[in-house]
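One protein chain is absent from this view; the other protein chains keep their places.
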Amino acid sequence: MEPVLKMENISKAFPGVRALEKVSIEVFPNEIVGLVGENGAGKSTLMKILAGVYRADKGEIFLRGKKVEIKNPHDARALGIGMVFQEQAVLPNMRVYENLFLGREKIFARRGALDQKLMMQEATKILEEVGLELSPQVYVHELNFMERQMVEIARNIWLARQAQVDYPTIVLDEPTTVLEEEEIEKLFNKLRELKKRVSFIYISHRLKEVVELCDRVYVLKDGHNAGCFSREELSEELLRSRMVGRELHEEYYLASRQRKPAEKVVLELRNCTKKGAFYDISFSLHQGEILSLCGTVGSGKEELCRVLYGETKFDSGEIWIDGKRVSINSPAQAFALGVGYISEDRRNEGLVLHLPIFENITLPIIHRLVRGFLVRREEQFRLSQEMMNKLQIKALSPSVLCFNLSGGNQQKVVIAKWLLSQVKVLIMSHPTRGVDVGAKHEIYALIREMAENGMAMIIMGDSFEEDIGLANRIIVMKDGRVSGVLDATESKPAPSDLIQYVV
Amino acid sequence: METKTAVLSDKEKTWLSRIGANPSLLALIVLVIFFSFLNPRFFTLSNLFNILDLASLLIITSLSLAFILMMGSIDLSVEGVVGLCSVVASLLVKNFSNSNDFGFLALIICGLVGAGFGFLNGFILSRFKIPSFMVTLGIGYITTGLGVLITRGNPVVITDWSFRLLSLGKVGFLPFPFILALGLFFIVWFISERTAFGRYVLALGGDETIVQDLGIPTSRIKTEAFLIGGILYGIVGALLTARLGSGDITAPLGFTFDSIGACVLGGIAITGGVGNIPRAIIGALILTVLRNGMVLMGVSPYVQQGIIGVILIATVALTIDRKKIKIMK
Partner (left out) sequence: MRKLLALVVILGITILGFSAFAQEEPVYLGTAIRSLSNPYHAVWAEGATAFAKSLGWEDYNVIQTCEGSSEKQLNDIKALVARSQGNAVFSIDPNQATDTQAIANELEKSGVYFLTWWNKPDEVKVSDYKYWVCHVTFDNRASGYNTAKILFDSIGGSGKVFALQGLLGNSSAIERWEGFERALAEYPEIELVGWQAADWEKVKAYNQVSNALVADPDIKAIWCANDAMAIGALEALRARELIGKVPVSGVDAIPEMITAIKNGEAVATVASDAFWQGGMGLSIPLAAKQGKIKVEELPENKREWIADTILITQENIDWYIENYVEGAPEYDWNDYWGKWVRGIRE
């Protein structure tokens, strides 16, 4: 069978970096091809070359056996190559059908005026094709993340068809990052259905999903091909080892460094209720304990954490910190009481991206570094450098802007910030999201170290494995109530033990 | 599988549900009822025509601002361009300063002059990538300066009585400026809703990079939007001359912020991407009715401005897209 797409011996160098070195991939009809690799392995450069954003220094691209030149994104689209990125390219302020045809309205114009009826008909047809049951009249801001992705996929299929390409290739970049388990399943079913008329290139950090979904997987490492595996050979361990180039020991979550928490209770919730979110929640958190909160979106776990760090308030119940009853009305108050929060959305919530590392790290404790009216900058630097060394934050100096750091290093800066401010309780939402395998490992080590030093943590992990692997104790929430409490200090429960409480 | 459908298709929507979904229209209706109860003179035909007459110029400038705000830009050149076009109109029709007599052709020439400055606004801001508020502020100063230069600061008194019918004339009972405003409204509305260009304007307000990535010529769209705005300012300039009997560079003082205010009151988000053209007309009517009603009620002039200010802030608080502005500085 002839491949739909073939990229052969692609090389690309940026000043000072060899991003890609003779990388080749092939995509056949009716298949979902996985593309994995650590951050910086060259995945996104390769895809940007395919999308016409960059041009390869060397190498050739063939579509259906014909050599093609992709000079710009426009060419890529005309050749039936579509991109669906994590930062979605849909306009929430416009309707679904307007989004579908944005930029191609001309064909619906009658003497300059758009024939909305015709647009709607066409839109309904495509939406049906991709199995999205919604009215094209709906505004995109009313759709959830997955539906928006499907709209983008539909647009790419339609655009390809407009370009007389019946069989397009669509690149999906980390499509499941913000999806919940059940939605991921839905998305996968749709993709499996769609591969009858589309080939997908699927990029993800979540190896489990890659293994589950993909027909074939390419691994990239340091800009080189590091293997291509068919469905039969695939396993997470295999991919992981190829990506990092070393066998990951079983101690992925560093369970051996797990300690039994101290007797001292730092945080206690008594019968907390927030109508519409969670009901009658009670638990206590001990010094040095890692507590995982599991549950689907809408189980109330997010809301509960928001209450704990002061972003919203509950309707009834009590919070006790260090044996004293407290009320938390704002994040500032939460911080004053020793509660810190690491958001999953660190770009917007965790970091001031346009400030240097040292400003970010010392932000919560800046009042302690003031002498007279002036902030002691050398002290800011010293503390930041110390944290950077300790956490192995890879940057030239503390004055590098956070904007320029990789996801993993950004996350470390956020953690450093809370470490330095010596909070007693740290709430972490998806601490390893969007972080590559190597950096993940370092973050796990950090979490262990913080626990050893007596910090209590509440974690909402990226996967059940992560939750189980890290936690001393797991609280599962369902429909706003605690549906199960599992101990994970003595022995680790299996994900299957957990899942029964979740759904 | 859970499905999402539009709550009701447009045809199914009852008038009542439409009003309910549009807080600005609701506010306008409430205001009208409120003032009608307080002063019997408010709900009369003569006051209706009075309000339509007073609102007409504001409606036209707000149409332009609606386009530009929806695009996520702002236009601070309204006063300057309107004022200059008012001067240009006065110098083209019969006047005390020269011997021109272009009659109604002056209206069209004003539209062209306005279009020229609108084009300049759009071209400079898209070509040199300067924020619209800086460019339009600059063009505002330049046009005001030109007007002063031409007139030496003196209003140009016109003697062309037929030209003055543009403002003084009536069709039936309806004041002519309102008919013109209504006509322009339908044209602009059509452009916004039913042409690709109109939709791109809204899309640009949503997310410029996405629009650009789809291969849509964003610079051209911005330029065209400002150009349309300029045409509207030119027309308003000519109308203003017809209304006041003189071309006066300082006459449109306050037009810029009134137009922005009207759009905001109508529910067009200053953050861009949200709104439609009818909202501009509703906002302009709210502002005009509010001022008219306060005079009829005998509200002290000392607090009138304050009341409008409070209402404006409240509306912004209700309409602004907070997701777009994480932190206001």
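Order of writing sets the labels: A and B. Residues in every chain begin at 1.
As a working rule, a contact is a pair of C-beta atoms (placed from the backbone, for glycine too) under 8 Å apart; a residue touches a chain by one contact, two chains touch by 3 or more.
Since we're looking at a predicted model, the values are computed, not measured.
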Visible contact partners (per top-of-document touch definition) of the missing chain: B
Thinking of the whole complex, not just what is shown, which of B:Asn154, B:Thr195, B:Thr218 or B:Asn276 touches the missing chain? B:Asn154
Quickly run down the residues of subunit B that touch the omitted chain. 39, 41-42, 44, 46-47, 50, 53-54, 144, 147-148, 152-155, 157, 167-168, 175, 240, 243-246, 248-255, 291-292, 295-296, 298, 301-302, 304
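The working rule: only the chains that are shown with their structure count from here on.
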Give, as an integer number of Å, the spacing between the C-alpha centres of subunit B and subunit A. 44
Subunit A touches which residues of subunit B in the complex? 1, 3-6, 9, 190, 194-196, 199-200, 202-203, 205-207, 210-211, 213-216, 273-274, 326
In their shared complex, subunit B is touched by residues of subunit A numbered 73-74, 77, 89-94, 98, 102-103, 105-106, 109, 112-114, 116, 133-135, 137-138, 142-143, 147, 186, 348
